[in-house]
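Accompanying notes for the structure given below.
What you see is the complex with one protein chain gone and the rest in place.
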Amino acid sequence: MGKGRLEAFSDGVLAIIITIMVLELKVPHESDWEALRPLIPVFISYILSFVYVGIYWNNHHHMLHASKHVNGTVLWANTHLLFWLSLIPFTTAWMGENHFAMVPVAFYGIVLLMCSIGYYFLSVSLKKLHGEDSTLAQAIGNDRKGILSTVIYMLGIGLCFIHPYIGFGLYTVVAAIWFVPDSRIEKKLHHE
Amino acid sequence: MGKGRLEAFSDGVLAIIITIMVLELKVPHESDWEALRPLIPVFISYILSFVYVGIYWNNHHHMLHASKHVNGTVLWANTHLLFWLSLIPFTTAWMGENHFAMVPVAFYGIVLLMCSIGYYFLSVSLKKLHGEDSTLAQAIGNDRKGILSTVIYMLGIGLCFIHPYIGFGLYTVVAAIWFVPDSRIEKKLHHE
Amino acid sequence: MGKGRLEAFSDGVLAIIITIMVLELKVPHESDWEALRPLIPVFISYILSFVYVGIYWNNHHHMLHASKHVNGTVLWANTHLLFWLSLIPFTTAWMGENHFAMVPVAFYGIVLLMCSIGYYFLSVSLKKLHGEDSTLAQAIGNDRKGILSTVIYMLGIGLCFIHPYIGFGLYTVVAAIWFVPDSRIEKKLHHE
Partner (left out) sequence: MGKGRLEAFSDGVLAIIITIMVLELKVPHESDWEALRPLIPVFISYILSFVYVGIYWNNHHHMLHASKHVNGTVLWANTHLLFWLSLIPFTTAWMGENHFAMVPVAFYGIVLLMCSIGYYFLSVSLKKLHGEDSTLAQAIGNDRKGILSTVIYMLGIGLCFIHPYIGFGLYTVVAAIWFVPDSRIEKKLHHE
């Protein structure tokens, strides 16, 4: 089964997710610089979410690029991942509009955690389809980055209840870890 | 006539339908867990609709994959299907915001029924174009799953007037039936 | 210059136009059948606009399919067409929410007229690029359907000031004329 339409559909959904978040930047009625100030927290959460969706698109691109084909399980693992990603505009807005209050920041982290689990399922389903000896499986490897992210997310969610800024800071750390996402798969492919 | 742009346009519309539903999850003004409670029914209907649009994309993907070409009738059958699917965000929100009240749940079922009829028309137009002896026609076969779904939808819509939860439960049953959608066509293609 | 990305971008814009119109179907707060009644005019204008965008996509698909390449003029003619099409969700909502009042129906017609002029510019720029003797130019021919549509649109806009239903009726007539849009180009291609 071809992977072309899976990529096209995912590109479409990710493009919409990354773009409709801007609709939550409510246009102020006043026309001075002051009017932009209440938007700053929404804007900051917008930046982090934009980077996150960009990272997911980037990694999705790389993983599918290294894949040769897909099956029914992969299609559903992909839909499951897109489901959690589709909640990011909601959690972004909730976190931003409440100025990084405790519960919204924790909830934002929970959705990020679910996204990373969804991505893990997708990688497992692709590995299984291509076999343990495939380039793809070797490229994904033991997924240390993924496990590390999961631990930091959980820590971040928990530490929100001390102060939400710690949680937000830790989510930023995970984003930074993934910022150069391709080295793993890219290197493997180069050494073939 | 190539099927590439039909797939691209359908992917685009389905990607937007599945994603704009999240705009109906209105961001609460409060920032505690309590604030999420009124969103639970909207969220549940969001999940079911997400699964449904996912199923339609998945089946559409498979049916078009098995098709060799399209004609004007197929293009319009496809547009007709997309029309009914485009109403899902509206019915999802109405059902969720009214906590699964009788009429919205019945209306949700009517739109699902129209979607399944639209999908049936599309499959008939593709079968007719490819001929009764084509792989596609044999793969779709006598469409027992489609007929079963139609019966359950009608039952579900009717039983809403006893209790809407019965209707909602039956729609979930249809989703479960279609969850592994590809076996029919996929098997046929494998045995060639 | 390849036509692939022009098709992809146009598919994307048309997919979004056809889908965001549903956001104007405001979810009612009540949960009985009565609550749907005020939506009927919005729904009727939604159907007509859905058919129109479907027709434009369909014809765009055919014309680009018959084209071999594009240039800068074609890109801008296409962007110009998309501009007028992008106003359809606005005019659809205005017409529907004001129950087919005179001015909104006339304005809806003006936007349709501008779309048809935009489409005409696009066909001229493609004809010029491919030459008068090309299959494309012969297939488009003297464009009787296009001229007829323009006349009916103008008539429809004018007659709105007697009664808007006449205008709306005439727009429906144009949609019906274009409903089977491909025969012209398709036949030409078949006879080669």
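First chain written, first letter: the chains are A, B and C, and each begins at residue 1.
The definition used in the following text is that a contact is a pair of C-beta atoms (placed from the backbone, for glycine too) under 8 Å apart; a residue touches a chain by one contact, two chains touch by 3 or more.
What you are looking at is a predicted structure, and each value in this text was computed from that prediction instead of being measured.
> Could you tell me which of C:P28, C:P89 or C:G156 touches the chain that is not displayed?
Answering carefully, the residue with contact to the hidden chain is C:P89.
> Please give every residue of chain A in contact with the chain that is not shown.
Against the missing chain, chain A presents residues 7-8, 11-12, 14-16, 18-20, 22-23, 25, 27-33, 35-36, 47, 50-51, 54, 57-58, 61, 65, 179-183, 186.
> Across the whole complex, list the residues on chain C that are touched by the chain not included here.
Touching the chain left out of view, chain C contributes residues 1-2, 5-6, 8-9, 12-13, 15-17, 20, 23-24, 72, 75-76, 79, 82-83, 86-87, 89-90, 93-94, 97-98, 101-104, 107.
Going forward, only the chains that are shown with their structure count from here on.
> Suppose a student superposes the Cα atoms of chain B on chain C; what rotation angle should they report, nearest 5 degrees?
In short, 90 degrees.
> Going by CA means, which chain is nearest the middle of everything shown?
Centroid comparison flags B as closest.
> Which is it for copies chain A and chain B: same residues on both faces, with over half shared, or different residues?
Both copies touch with mostly different residues.
> Can you list the chain A residues in contact with two or more other chains?
Residues 12 of chain A each touch two or more of the other chains.
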